[in-house]
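The complex appears here without one of its protein chains, the remainder shown in place.
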Amino acid sequence: MAALLELSSVSKSFAGLKAVQDVSFSVPEGSIVALIGPNGAGKTTCFNLVAGVYRPDAGEVRLGGARIDGWRSDQICRAGVGRTFQLVKPFAGLTVMENVIVGALNATAGVREARQKAGEVIEQLGLGPKLDHMASSLTLPERKRLEVARALATGPKILLLDEVMAGLRPTEMDHMVAVLRELNARLGLTILLIEHVMRAVMALSAQVIVLHHGEVIASGPPAQVTRDPAVLECYLGEEAV
Amino acid sequence: MREILLGGVPRRGLVLLSILLALLVALPIVVNDYLITVLILILYFAYVGQAWNLMMGFAGQLSLGHALYVGLGAYAAAALYVHYGVSPWIGLGASIAISAAAGAIIGFLAFRFGVSGVYFAILTIAFAEFARIGFDHWSWVGGSAGFFLPVANYTRSDLWNLRGSPTMFYYLMLAMTVAAFVLCHLLLRARVGYYWLAIRESPEAAQALGINIFRYKMYAVVLSAAMTSLGGVVFAFYYNNLFPEQVFHISRSIELILGPIIGGIGTLFGPIVGAFVLTALAESLGEIMHAFGIDIPGIKQVFYGVCLLVVVMFLPDGIWPPLSKALGLDGKRIQGGDKPGKSDTGGGG
Partner (left out) sequence: MLADPHVPAAIYLNVAVSGLLTGLVYGLMALGLSVIFGVVRVVNFAHGEMMTIAMYIAIALFAAFKLDPLVMLVPIAAVLFALGYVMQRGLINPFINRPEHSQFMLLVAIALIMVNVLLIIFGPDAQSVQTRYAFDSFQLGALIVDATKLYAAIAALAVAAALFAFFRFTLAGKAIRACADNYMGALVVGLNVKQLYALTFGLGAACVGAAGAMMVLLVDVTPPLGPAYTLLAFVIVITGGLGSMPGALLGGVLIGLTEALGGLLFTPSAKSMFAFGLLVLVLLFRPQGILGKRQS
């Protein structure tokens, strides 16, 4: 499988602090890859580098072989990268439908088409009953689903999900996992997700990349990575291993 | 708070609107000249308020120097008429072009260089002040002594040169206000409207969804400026005199935002409701005081200030949203209880 997203020796520092150091990994087309690591490991920074919020100090980011580092985030979205935010950012003054229409407009010619597409995505994410509700009236799990729906509506080639499972109850999480699996299977949607909830990581991902202090310390199938001593050490500390 | 679109408004709203429109069209027949001038004022503030609202309510950019566009539009059309005899209907092309250019410059400077919030507001004030002082020294348009249009008699209505009775100006302003309303309604239903609201609510999320923030903000600023300039053209030909000290003064800028703020920023009807309520109350106050023989200059402005204060403190979204709810005109929107903009953490972090 060709790599849809590829990071090559990407580095980023903030005021002297090295958030991401010489990170390289690739996400094969049509796969689901998880990016894990302790707090402060640099996972969200990687997302922000891919999505164009930051420009890498060094290295390259390629989407489908073409370089996208240095592009603006709206250009990168139009190129096929959809992303959610760790701290959800709903358009509070708009309804659920209107929120998703904004996303859908990225992939359609006009509002009518966008409305249709938005409706489909909303159903997929189980937000149908809340179509006309203001985004500000949604509960947190619903806002997370809205966040995913909106990003999905943009018609991305790859979806970057930042901790979408956090705060969800097990049934809600299972539903989200099922939806993502289905999107991946049916549409071939590539997914890169940051997750702390191991249950979801194990259930979804074909490959896991572990970040620690801004560097990749392990990479491989979930079962293998979770047994890797280096990985266990960074989560549990030297003594525990 | 966003307004419901005509498509989603219940039948009741459409009926009300039609009745209102019919009333407004028929009004000059029954009402005296003084009231017509008051109505012209109301419509004028509704119109420019709507134009300002486009930038603030839809794209979220606070402009406190909008008098700049009124002034540029006014002077452009007036100068062409007085110096070259050009009809304002043609002259307005220059008004739009110049105001749009000014808006584009301000927008470009602001958005390219990341000037926003209070800094942006101050930038807009600075440009208006710059124009005020500049025009004060520009003799071709009269400078500080003022620029005067020849006043014709009002027996004949000359629509082409905008010379005529208040009634003519009334219908003109009415048509413009209705057109502005329809335009904003259409824009809100189109891509540009959705994108503006997205930018207003969360620029970061908007960008992540493929929206070119700079471009859409520029659209808002330029369109707002162009629309406002037409109000300036009417201003020039209605009052027949222009003084930079008055036209570009910051009180003009503040005056024209009172309507939308009191009525409700970001709503379609807000500016109209606000302009009506404010002007009607102010004129009534004036009449009452006149009847008692009290004549205090400045009392009207104090009144405006108090109205603004009260609305800002107790009705932050303006009069229209609660009013529309009470009238049953706000459609099927289900409101949330919590304040917008306070996002929660995801838990893990």
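In this document, chain identifiers A and B correspond to the written order of the chains, with residue numbering beginning at 1 in each.
In this text, a residue touches a chain if its C-beta (ideal position, glycine included) is under 8 Å from a C-beta of that chain, and two chains touch if they have at least 3 such contacts.
Worth saying up front: this structure is predicted, and the values here are computed from it rather than measured.
Asker: In the full assembly, spell out which visible chains the left-out chain is touching.
Answerer: Listed by label, the shown chains it touches are B.
Asker: Check the options B:159, B:179 or B:312 and report the residue that touches the missing chain.
Answerer: Considering the complete complex, B:312 is the one touching the chain left out.
Asker: With the full complex in mind, choose from B:16, B:122 or B:183 the residue touching the hidden chain.
Answerer: Result: among the candidates, B:122 touches the missing chain.
Asker: Residue-wise, where is chain B in contact with the chain that is not depicted?
Answerer: So the residues of chain B touching the unseen chain are 56, 62, 64, 109, 113-115, 117-119, 121-123, 125-127, 129-130, 133-134, 136-137, 250-251, 254, 261, 265, 296-299, 301-302, 304-306, 308-309, 312-313, 316, 341.
In this section, only the chains that are shown with their structure count from here on.
Asker: Chain A to chain B: how many Å between their CA centres?
Answerer: 42
Asker: Contact residues on chain A for chain B in the complex?
Answerer: 39, 51, 53, 72-74, 77-78, 82-83, 85-95, 98, 101-103, 105-106, 110-111, 114, 132-138, 140, 143-144, 150-151, 154, 162-164, 166-167, 196-197
Asker: Quick check on the complex: what are the chain B residues that touch chain A?
Answerer: 1-2, 189-191, 194-195, 197-198, 200-202, 204-213, 266, 332-341, 343-349
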